[in-house]
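Data block below; observations after.
Of the protein chains in this complex, one is absent; all others appear in place.
== subunit A ==
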Amino acid sequence: MSASSSTTGNNSSASSRNTSRLSATSSERVSMAFIKRALTPTASWTHKEEFLDAVYWLRQVLSIIIGVILGTLSVKGLLGMIIFAAISSLIVFIYASNVQKVDPEEYGGMIEIIKEGFMTALATFLVSWIVLYSAFNAPKSTIPTI
């Protein structure tokens, strides 16, 4: 918490924190302070976008991890997709409601938070799943590779 208060302790953000509504701002570059805040339970988010960015990156990391695990275990078919969608949504839900304890209404409902960055995460998951699956299940090809 000390890290979050030191990074947000300027005059302009202090006034916006007092208002009940969070303000939206442009997505900023990923910084160390941002990562620290994302890992702090019930951190104070000065901008609406900041929390959504945290959810976005959480999803990206999750999709790589799930993709690598499923690829290594050679999980096939629809089951893999369902596992990905269920686990990543569940963890995002737990992160938002139990770890950060945000008010979903600020972000247009829980569905909006869970939907955040889903398509990109799906693509990331598919790439890591396919790459790992191919690595373990590649048939011995006679064609020379480049």
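Basically, contacts are C-beta pairs under 8 Å (C-beta built on N, C-alpha and C of every residue); 3 or more make two chains touch, one makes a residue touch a chain; residues count from 1.
Rule of thumb we're sticking to: contacts and distances are computed from a predicted model.
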Per UniProt record, name of the chain withheld from view ["Phosphatidylinositol glycan anchor biosynthesis class U", "U6 snRNA-associated Sm-like protein LSm6", "Urease accessory protein UreF" or "Calcium load-activated calcium channel"]: "Calcium load-activated calcium channel"
In subunit A, positions touching the absent partner: 21, 23-30, 48-49, 52-53, 56-57, 60, 70-71, 74-78, 80-81, 119-120, 123-124, 126-127, 129-131, 133-135, 137-139, 141, 143, 145-146
